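Some chains have been omitted; the remaining ones sit where they do in the full complex.
Order of writing sets the labels: A and B. Residues in every chain begin at 1.
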Amino acid sequence: MPKPRARDLGIPFEGTPGPCNAITDVSGVTVGYATVIEGHSARTGVAVIHPRGSKDHDPVFAGTFAFNGNGEMTGAAWVDEGGLLEGPIGLTNTHSVGVVRDTIIAWEIKNKAIFQKWTLPVVAETADGWLNEMNGFHVKEQHVWSALDSATSGKIEEGNIGGGTGMICYEYKGGMGTSSRKLPVKLGGWTVGVLAQCNFGRRYQLTIAGVPVGQHLKEDAPFTSGENMLQQDDGSLIAIIATDAPLLPHQLKRLAKRASLGMARTGSMGGNGSGDIFLAFSTANPGAARGDKDGLSTLKALSNEHIDPLFSASVLATEEAIINSMVAAEDMTGHRKLKIKSLPHEKLKDVLRMYNRLKEQEENR
Amino acid sequence: MPKPRARDLGIPFEGTPGPCNAITDVSGVTVGYATVIEGHSARTGVAVIHPRGSKDHDPVFAGTFAFNGNGEMTGAAWVDEGGLLEGPIGLTNTHSVGVVRDTIIAWEIKNKAIFQKWTLPVVAETADGWLNEMNGFHVKEQHVWSALDSATSGKIEEGNIGGGTGMICYEYKGGMGTSSRKLPVKLGGWTVGVLAQCNFGRRYQLTIAGVPVGQHLKEDAPFTSGENMLQQDDGSLIAIIATDAPLLPHQLKRLAKRASLGMARTGSMGGNGSGDIFLAFSTANPGAARGDKDGLSTLKALSNEHIDPLFSASVLATEEAIINSMVAAEDMTGHRKLKIKSLPHEKLKDVLRMYNRLKEQEENR
């Protein structure tokens, strides 16, 4: 029996997802993971996204947004300047960004995937230093190669996997989460997918479908008990948004901004310690980066006045990806024996029920 | 009997407001309004904020953030470059920004309030062209003078007043709204206040205290009925955040960013047509702009690691200011006989009650 996802629990999310309710619903996108769980202290990993799959190295239009830049997204300067994402994206822990970045370069060399004469890989991170011995540098080159070479389309895993292995979200176990939205044909029929690495938030903030869940589920919240209540939020959220809508780079930056609103819907204030950095890319317009011998290409584009459904989809898929990460994650004991519980499904349903927000009830209303 | 505010209805907002639950809880800040309601078509006005009151022209540290820049905030370039807000802020309708800006200059000349050899006033706007004949340019110089000279501290009005006179929010009557948060002493004891001009959102998005209110209150929503459902969100939100916490300009930009999250908590996706532009200023550190004869000054500053409570206060006061604007606003018939209803208090309470989110109930839970 597969693990339930957030929708399966009856959480009433808005909008219609694609077939896998995953970033991979955007045609061409593949995702790979390497999970590093070793001994008592290694609880980490790496995730990768190939915008056009691992065989097609044609750059995609992209844009980034740092809501709270207490984090790293290498390569963001060129994405913003040139409007291009020229290779796979890596997601890992804060102290392993370098090895993931350089190994992506090595992979690109081997796969003849470098678009310019050099490459500036996009690697983002969140800090897993509570469950993982982050100073132990447990992500190795082979993990990055493995994630890059094992990427798949279709259904992808969530929770304690890849870059999300050791992450903590609203003081429950966090990790990787994904979701998508498929727009109706009259709104363009485009797909928007999100992959999020979720590692942020204080329990008392946790909001699901508008319900102040965190004000009821106060147990097993190691960072806000007693005097710690006032401690800053030390986490981070990385969200990668993919779409097949033909958006230009400046419009993709606008999509990336909307991830902030999806984050807000789960309760976060974007704490000082949180590196909330987002990137959106479009798989439309193949060949645009190079153009013909004179550098000219012919593009499809979408007017700003038709972009609102894509904004909504980005907000909603980010929100659901975050909750999905928590629903999928499982209890973990890690570095220094810290134990982090997963979101208790039944208790969550009880709280939603208390507020008449569990879907079984809504149907009867 | 004074008009009820959102809290009076039992909406369960988080955090503790200051004594007036208004931007004027930040010591020194004054707010003035001029409301222009004339004949069948003029439904507009202007609001002003004096950061240190109308007599003290000492600049304040400030920062801005455009979540969705389909709007205007004149003067933002210098706020961002120089870190200084050097005079009063004006809020009006989109097509009257110019007259407000130039009249603020005239007022500054008369009041010997120009800090540099020129002045670059901050004037922001939202579009009231549905209820107001925006192309009629009904805001005149005398309205601006009146708002500037009548500014007060203490309790301030909300709803159909000043720049908010003709605004529409989630397809109910919108307008001016304000709120504040007073931090506990152990978190610094600082005050954060917000003044918002609210003119955005589609009804189906409207969320209050996490409750999907707009999915129940579908009547009197002129822009999303029938085929219009898919029409873009044409509104805008301007939020001005004041604080007495000694934040530096780059930190105030961070506060301004948090207004986006407050907006998200009311349901908006930040539509393409929405000019969602925010500014935060600090009344701390008088004299810092000029310094001594060598330009040197001594400042108080707050570390990033103590800024989270100010982030939360900014999010929460923005959220509440938006709902306050709607609770205070009253039905209006305007240009071309368009009628916009105000948020029906009792029906709202019914919906909140349905989700066990009305405060009377919470206490019994």
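Heads up, the rule we're going with is that a contact is a pair of C-beta atoms (placed from the backbone, for glycine too) under 8 Å apart; a residue touches a chain by one contact, two chains touch by 3 or more.
Being a predicted model, the structure only gives us computed values, none of them experimental.
Trainee: Whole-complex copy count for this homo-oligomer, where the file places 2 chains?
Mentor: Shown in place are 2; the entire complex has 4 copies.
Following the convention adopted for this analysis, only the chains that are shown with their structure count from here on.
Trainee: Per the centroid of Cα atoms for each chain, what is the distance between subunit A and subunit B, given in Å?
Mentor: Taking the mean C-alpha position of each chain, the two centres sit 32 Å apart.
Trainee: Spell out the residues on subunit A that touch subunit B in their complex, using ranges where they run on.
Mentor: Per the stated touch rule, the residues are 67-68, 186-187, 207, 209-212, 230, 232-233, 254, 257-258, 260-261, 263-265, 268-273, 304-309, 311-312, 315, 354-357, 365.
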